[in-house]
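Below is one structure. I have some questions about it.
One chain of protein is taken out of this complex; the other chains stay put.
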Amino acid sequence: MDPFDPTPDDRFTFGLWTVGNVGRDPFGDAVRPALAPSRIVERLAACGAWGVNLHDNDLVPFGASAAQRERIVAEFKAALAEHGLCVPMATTNLFSHPIFKDGAFSSNDPKVRAFALRKTMDGIDLGVELGAKTYVFWGGREGSETDACRDPRTALARTRDALDFLCEYVRERKYDLKFALEAKPNEPRGDIYLPTTGHMLHFISTLAHPEMVGVNPEVAHETMAGLSFVHGVAQAMEAGKLFHIDLNAQRIGRYDQDLRFGSEDLRQAFLLVRLLEGTAGGARYDGPRHFDAHAYRTEDEEGVWDFARGCMRTYRMLAQRARQFDADPEVRALTAAQDDGELDPLLAGFTPEKARRLRALEFDVEARARRGLRYERLDQLMIEHLLGFR
Amino acid sequence: MDPFDPTPDDRFTFGLWTVGNVGRDPFGDAVRPALAPSRIVERLAACGAWGVNLHDNDLVPFGASAAQRERIVAEFKAALAEHGLCVPMATTNLFSHPIFKDGAFSSNDPKVRAFALRKTMDGIDLGVELGAKTYVFWGGREGSETDACRDPRTALARTRDALDFLCEYVRERKYDLKFALEAKPNEPRGDIYLPTTGHMLHFISTLAHPEMVGVNPEVAHETMAGLSFVHGVAQAMEAGKLFHIDLNAQRIGRYDQDLRFGSEDLRQAFLLVRLLEGTAGGARYDGPRHFDAHAYRTEDEEGVWDFARGCMRTYRMLAQRARQFDADPEVRALTAAQDDGELDPLLAGFTPEKARRLRALEFDVEARARRGLRYERLDQLMIEHLLGFR
Amino acid sequence: MDPFDPTPDDRFTFGLWTVGNVGRDPFGDAVRPALAPSRIVERLAACGAWGVNLHDNDLVPFGASAAQRERIVAEFKAALAEHGLCVPMATTNLFSHPIFKDGAFSSNDPKVRAFALRKTMDGIDLGVELGAKTYVFWGGREGSETDACRDPRTALARTRDALDFLCEYVRERKYDLKFALEAKPNEPRGDIYLPTTGHMLHFISTLAHPEMVGVNPEVAHETMAGLSFVHGVAQAMEAGKLFHIDLNAQRIGRYDQDLRFGSEDLRQAFLLVRLLEGTAGGARYDGPRHFDAHAYRTEDEEGVWDFARGCMRTYRMLAQRARQFDADPEVRALTAAQDDGELDPLLAGFTPEKARRLRALEFDVEARARRGLRYERLDQLMIEHLLGFR
Partner (left out) sequence: MDPFDPTPDDRFTFGLWTVGNVGRDPFGDAVRPALAPSRIVERLAACGAWGVNLHDNDLVPFGASAAQRERIVAEFKAALAEHGLCVPMATTNLFSHPIFKDGAFSSNDPKVRAFALRKTMDGIDLGVELGAKTYVFWGGREGSETDACRDPRTALARTRDALDFLCEYVRERKYDLKFALEAKPNEPRGDIYLPTTGHMLHFISTLAHPEMVGVNPEVAHETMAGLSFVHGVAQAMEAGKLFHIDLNAQRIGRYDQDLRFGSEDLRQAFLLVRLLEGTAGGARYDGPRHFDAHAYRTEDEEGVWDFARGCMRTYRMLAQRARQFDADPEVRALTAAQDDGELDPLLAGFTPEKARRLRALEFDVEARARRGLRYERLDQLMIEHLLGFR
């Protein structure tokens, strides 16, 4: 067996919309035919994935009748059962239909806001029926090109109202479901409200039920703005708010690329896997590893499965490199904690006496400043591990 | 009198380090001689500024003796009194000296952390002595080039410890002082922890005394990452956390430019002034308008005062344009609230009955989707107001 | 009459694909119905435009029969004649059909390259039939996501072969037609070959008939990469290579926004109009001012014409502001040429004697370095003119 073949413990998932992407873009038409959800389930299972995620309309078309919905869902459940895949996450498509052209929860039009709420309640019901434990909110159209159209504070207040409403809906239904909010700085809107995982984390702290709500950071979305994805995810983990994660690849300062995981910026991908796998200390992230990416537009269906296998293999390869790096004695020596029996207690919690002792402390500032920290050596070791030469 | 001359009600401030900037950059030497703090006070007052801000070492050199400090502070206070300027904000220089080369509060070295705490306590004392009501924290060196050197969660925990410590220090001293945290995504570090105002707002919610701590967003810092500064400031205002603001200009995706306020992206500057002045609804921000910028390196001292006057004039010009825009009847018609007596109550707070009624609601989705929102017209009106042609 | 109404002398043009844009984007469906070309011609004429441009398939669908083509072209010509619009520019759609998914002229597949050449010859014939004097080449799919697929030098060589072939085709047909090459750094490909106007200008210098070929710079495309559009256009003008120009608006580091001209970064739009209008010295650019932009997705058809009128009005408003700025005596004083009767001849063309005299020259370097250049004042005057306060 190949050591990089995926296992259920990896909790690798794909979305119906990711491997099912037909390759339409702003400048060109579809290059691949649409795949039936049951076919996606079959092939994802064959590739070794653990689960499959979906927007409501990935499975049930917009405007389908109740009878159509029942038939479609039954077929999909049968395919899941046959191939042993689960649906750990679901979400609502609040961006494709023109009704959402100026946003959903934050729209100026009360009818649109009402429609968005209702569509989300239905989407939650669908997700729960399929077994989802996490419900993602990506407010792709919640933004603007002209800020003259709406006070951004109004947008935030409306979004808060919607999420509070939906949290209560979940509580009233006694669903076992958490929410995960996904930030993006821009595209398809000029600016999207709550543009980064940091803004989302703060917004969550202002909700009526913050304990039900975490984040779903996406590599591409933070990277578009040139922010450190690793730092953003770490802040979410430290706050106990990493409820889901979207893995892909992206170059800074570009359109949303959603490339195969690990195909750009291997260094950041390595640092991310190391953080999620907990090899450098800290607990392992135990949620799904969702690949929110799609195959190049040059590919036919076979290329789609090349792509899917590549995402999972690279994750596992990076996990092995991370374990090797963190086990390297030279790395351990260079990163050993600098404990100080006298100072550490002084720094942990103010008292007037500690302040006095800190002020009285004597040490040679210039000498301390001259010490080299050997970070060039440490970083070079990381690169050599990544390249497989240590 | 010129209608754009500054008034005390504008609360315009500059830093000693801004108008005192000597023009050194990574590729070249100083182009202007250093100015004595008392000269800066005199000339800022002549330009119409209301206050002057400072880092500890802008006034008192690193390592100065207590006697030197006393003499310098006394002279500075005399200049302030003579020219009628106040010191509304102070901060600590935790980045220039090599001791801080790998951070201050988040350094791996307990001695450096101790030194940073102590220096900040001293800086707080100095600020309070000069009358400051806001104390800013910019963690310019709290970051990394190689994330192998430190778990970002450790960095956050150390920074939290430091701020909790210092909050208690202020409380114990009974100082009338709030903290304002300033984010920046990168430079001078490869990545700085807590890179945006959003990340800072969340971090504040995890402190022991969040009520004492707000943010100090800076135009250049959010703009470097291409984020909407207006949205970030609005989120802070909505949360009651806009304690201070740093005004300047910057192009996206570049080194930290700290240009004259309004000299780049007039549209965003207009939207910002409109938000701060409350002309479009919402309360006016009543804190200082601090210009954290410096004159081009092509300037001598006279150019520095051109620069300072320009910052203030442009702010006032934009405020007038904002008032005109928001008073324009066509603008008011295009932005009138769409209240809906039936729907608005349904959207405000979940009940099972409201959910049922939302689900029963009938309306023509396609017709609603087809409506044009006239945002092109609205935005064009904004541009024509900005250009002075309405 | 409104002083900002467009005139034929402005040579304002739009593309069928710009005002005809139906608002589809990667995340959502069309929001507006397609407009018939004849309707576009009628409404553009009513708005005051001078010309309309097109891709072959904007008018004649991909795969149309010869008879269909004849009928469509005849109808279109009739509409042009009726409403007094011309077609100054035409181009080929080498990006929408999946056959071009890996490029056209640079594709690895000789059949695709052959098909692209043939389609372009047909497009040229169509353009010439409609009266076009400029034929634009935008290689939107000439790029890659994985550079392992093709040596970039091979891509350049193939593109050169295609352009040399097509230049000869035009010469053989004795068409009165110039080519204008349009660069873009990325989107819809990860990287596009010849990413900026600078790269294009050099590439042109390597063609067999460089005299037939110039550039078509687009605001959005250079701005995506954060480059100075004004500098790029100026370099093209200095080389006599500005054959066409695409005007719109864009924020740095984002997806291709194609916003209404002047709606972002008014400062750069002002500098651009000033350069094109020749108000700051240098000849006026006398080619078409083409608006390659589209209305926000929030708009219906009425909003599309708001958008079109806005593009033209803002251009004219900026032209007026540019004239005022350049006529301002204070501006003229600050920008007066520093002629030096002794030095200027020394600097113009090497001789050993001049080198000797330059070396013998005495002047006070430190004193010269200390002079302030008053650029802050100059720039502030520009902002005040822009805002309409001078």
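Going by the order they are written in, the chains are A, B and C; count residues from 1 in each one.
Criterion: a residue touches a chain if its C-beta (ideal position, glycine included) is under 8 Å from a C-beta of that chain, and two chains touch if they have at least 3 such contacts.
All of these numbers come straight from a predicted model, not from anything done at the bench.
Asks: Please identify which residue in C:Asp25, C:Asp58, C:Glu145 or C:Asp292 touches the non-displayed chain.
Replies: Only one of C:Asp25, C:Asp58, C:Glu145 or C:Asp292 touches the chain omitted from view, namely C:Glu145.
Asks: So which of C:Asp10, C:Glu42, C:Asp161 or C:Glu301 would be touching the chain we can't see?
Replies: C:Asp161
Asks: Any idea which of C:Val52, C:Ile99 or C:Val136 touches the chain not displayed?
Replies: C:Ile99
Asks: Which of C:Val22, C:Ala36, C:Ile72 or C:Leu117 sits in contact with the chain that's absent?
Replies: Candidates C:Val22, C:Ala36, C:Ile72 or C:Leu117; residue touching the omitted chain: C:Leu117.
Asks: Which candidate, B:Asp56, B:Asp102 or B:Asp292, sits in contact with the chain we can't see?
Replies: Of the candidates B:Asp56, B:Asp102 or B:Asp292, B:Asp102 is in touch with the missing chain.
Asks: Considering the whole complex rather than only what is displayed, give the residues of subunit A touching the chain that is not shown.
Replies: 4, 31, 226, 251-254, 260, 262-267, 295-296, 298-304, 306-307, 309-310, 313-314, 317-318, 321, 369-377, 379-380, 383-384, 386-389
Asks: In the full complex, which bits of subunit B touch the chain not displayed? Write them out.
Replies: Per the touch rule, subunit B residues meeting the hidden chain are 23-31, 95-98, 100-102, 140-141, 145-146, 186-188, 190, 224, 226, 251-257, 259, 263, 296-298.
Asks: Counting contacts across the full complex, list the positions on subunit C that touch the omitted chain.
Replies: 63, 97-99, 101-102, 108-115, 117-118, 121, 145-149, 151-153, 156-157, 161-162, 164-169, 172, 185-186, 191, 193-203, 205-206, 224-228, 230-232, 234-235, 237-239, 253, 271, 280-282, 325, 331, 335, 337-340, 343-344, 346-350, 352, 355, 358-359, 361, 363, 365, 368-370, 373, 375, 378-379, 381-382
We take it that only the chains that are shown with their structure count from here on.
Asks: Measuring centre to centre with CA averages, how many angstrom lie between subunit A and subunit B?
Replies: 29
Asks: Express in whole angstrom the distance between the two chain centres, defined as the mean CA positions of subunit B and subunit C.
Replies: 37
Asks: Roughly how far is subunit A from subunit C, going centre to centre by Cα mean, in whole Å?
Replies: 38
Asks: Where in subunit C do residues touch two or more of the other chains?
Replies: As it turns out, subunit C has residues touching two or more other chains at 31, 226, 251-254, 263, 296, 298.
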